[in-house]
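Data first, discussion second: the structure below is written as structure tokens.
Up next is chain A:
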Amino acid sequence: MADMKTAAYICKGCGIGERVDTAQMAKIATKEGKMHLVREHDFLCSAAGVQLIRDDIDKEGVTHAVIAACSRRAKTEAFYFPSAAVARANIREGVIWARPDTAEARETTQEMADDYLRMGCGELKKMKLPGGNPDTGHAKRLLVVGGGVSGLTAALEASKTGYQVVLVEKSGSLGGWAATLHKRMPVREPYADPQDSGMNELIAAVKGDRNIKVHTNAVIAKTDGAPGRFKVDISVESGSSVTEEVGAIVQATGFTTYDIAKLPELGGGKSANVIDQATLERLAADGAAKGQPIRRPGDGGEVNTVVFVQCAGQRDESGKHLAYCSGFCCGASVKQAMYFKDANPAINTVVIYDDLRMPGNGEDFYRSAQRKGVIFTKGKVTSVEAQGQGCEVKFRDLILDEDATIAGADLVVLATGQVPNSGVNIDIPEEEVAKMEVKPVSILNLTYRQGKDLPQLTQGFTDSHFICFPYETRRTGIYSAGPVRRPMDVAQATEDAAGATLKAIQAMENAGLGRAAHPRSGDLSYPIVQLDGCTQCKRCTVECPFGAIDEDEKRYPVFNESRCRRCGTCMGACPVRVISFENYSCDTVGAQIKAVDVPDEFSEKPRILVLACENDAYPAIDMAGMQKNCYSAFVRVIPVRCLGSVNTIWITDALNAGYDGIMMLGCKHGDDYQCHFVKGSELASVRMSKVDDTLKQLSLEAERVISHEVAITDIARVPQLINDYAAKINEIGMSPLKGFA
Partner candidate 1 sequence: MGDLNTQMLDKYRNNFLREVEEKVDDGDWVKMCMQCGVCAGSCTFGPDWEHTPQKIFMMIRAGKREEVLTSHSMWLCTSCYNCMVRCPRKLPITHIMHGLASYAHRLGLAPKNQPTRDFSMIFWENCTKTGRVNELKMTISVYFREGFVSGIKKMWTLRNIGRGLFFAKRLNPLELFVSHGCKDKDGLRRALKKADEIEARRRGYAVQPRGYSS
Partner candidate 2 sequence: MAKREYAFYPGCSSQLRGSAANYLVSVESMCEKLDVKMTQIPDWNCCGASISYAGSSELARHVLSARNFALSDKHLPGQDIVATCAACWLGGRETIEKLDASSQLLADTNEALKEAGLQYKPGTEIRHMVEVLVEDLGYEELGKPVVKPLDGVKVAGYVGCQTNRPFGIAGESFENPMYLDKLIDTVGGESIAKYEEKVSCCGGSLAFCEPEKAEKQIKNIVESAYDHGADVICTPCPLCQANVEVYQSEINRKQGTKLNMPVVYYSQLLSVAYGGTLKEAGLDGHIIQPKKLQDIAVKVVKK
């Protein structure tokens, strides 16, 4: 590290100068921190202050700088020095704002400030300036899987943006479900009548686009690689296979309609005149082609009465059918009822619904149907039975609160739901798959260590778990769009396809530049592994939430950096600590832990290490400081990328160094997890359950290491947790291990 030149900058602004002795801190930086250059400044984030640092970097050759001032969350732009490694010691939010401004508090506050500076110096010396992932791929073509309205739109949008596209459709023709529609719901004012689906134009546009290469009757045999360098084997009609190199993938594999034969109580599969919405679309289209009205499928008889049964096999709590609502079906039935009313107002058209779900301007479409004479009845259908040429519909009228019957319905349309075509559910263990009579067929056939297809969120949908980030999948560079992601109608699918396409394009560009994707967008650091030390324990390959790590034939981990999100879960998992990032490693954190000055057991000054998730827990502590919610001066907080990145060595190091307690603050896990890296906080809690053994070996109380789920809003709760824990430590006494380290 000959070329390393370190510097410490201590700001005296915002009251720091008055609250703590910065001259003493400067001495510490020089003596203990061994900083080559130490400066104090009254107003470090000012133009002058920033210029001072920049000059040191340019002229003095400073390569590493620790800035002892405000929180890393503040003045981020001001303290942006891309050519130097920078550590931030949080003296403002983390020390003076979190402590009462009293004479008796002064000493411990000073100790806090001194320690944070020591920690900063320690961390700094272990940091390297991230150089960016060398494993870049430069393929800029987009693979679109599925030739329905979502896939076609994705392909066209990508082409419009200037990218080449390979489109794979398993059937013989393009258009998917949307192409089978007679008409679609209106998307602009006056939202009164069904409108042309526009699918012919869309299909023609795709076929006519030189940027788009279409494979029909084709499936994906194998997907290998990573963003920027996917190699995809496509088996085409001829039985032969072509290999395409692409940079990213949009999966728009759509849905299958729920099988109405599973709804015998509603006449499904029992009467020819009980059909689903998809079938009605075909009847309507055929009729229109022949210039004839829609007739009874059973005997081609006239339709005088038609009944629509909403939520057929949906919103089901019995577990027999679909538990969810498919969202589009209310609108679809309203549209289909209009097929009849527009052709002949005398046709009696009844929609039996529980909750009519037509958001936004759908309300206008609903009104339009009422104006056309469609009758809406709030009720629950109990049975549909064949009766003469038609059917008898029995239902509970929820408004009139009585059982009712519609006799002689010529046609009964069941509004069934969308079942996503999402391939293999990788969370179902092999042995259970073996038991299934119908084996799921993979769509992407990924060669990933963690499974062949996109992970499913719920009920088969490959949706994102994140409200703010609807396109987050756990497979970088692979985005799903349309009804395979969540149930939706044509209009939404079109929007969705455009959004997914952007993310795919972004992933290709990021991969080319060796940068991380969301949530650490632009991060140039990446996991580096010393294979010589690796014991092939496979923990990293199993635990990576993003399936970024495969295994070679010798069962060594193979890192696919452009799939990686830089959370450090692999680093936390590694028992032999051979995985690290240039600016975030076992050493950078270990150094901070070791840097803290731990007073002896008679000092009555315990030391509590807080490892806080930088996404939620750390901001919460920060904002607690901003609100001047004070907390114990005995804590030393270290932000971590994710609790998943916490390596147990840190715990043992801290305990051996004589820390009296360790708090781990991370995001909620479980079904409604809030961890930005999906599994990080959960994995951490699993690992920590094993720490008890370590504690036993060291003959320490179990309370020496605790963890809490913390939300970013816990600005009052976190200080409370800290203070309670400090009290607890006081209760169980100082650690017996002090002074042995």
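If you want to know what made the cut, all candidates are chains of the complex that A comes from, given by their letters.
Basically, a residue touches a chain if its C-beta (ideal position, glycine included) is under 8 Å from a C-beta of that chain, and two chains touch if they have at least 3 such contacts; residues count from 1.
Not measured: the values here are computed from a predicted model.
Asker: Out of 1 or 2, which chain touches chain A when the complex is considered as a whole?
Answerer: Candidate in contact with chain A: 1, the rest do not touch it.
Asker: Under the stated contact criterion, what part of chain A meets candidate 1 in this complex?
Answerer: It comes out as residues 348, 366-367, 370-371, 373, 375-378, 397, 399-400, 404.
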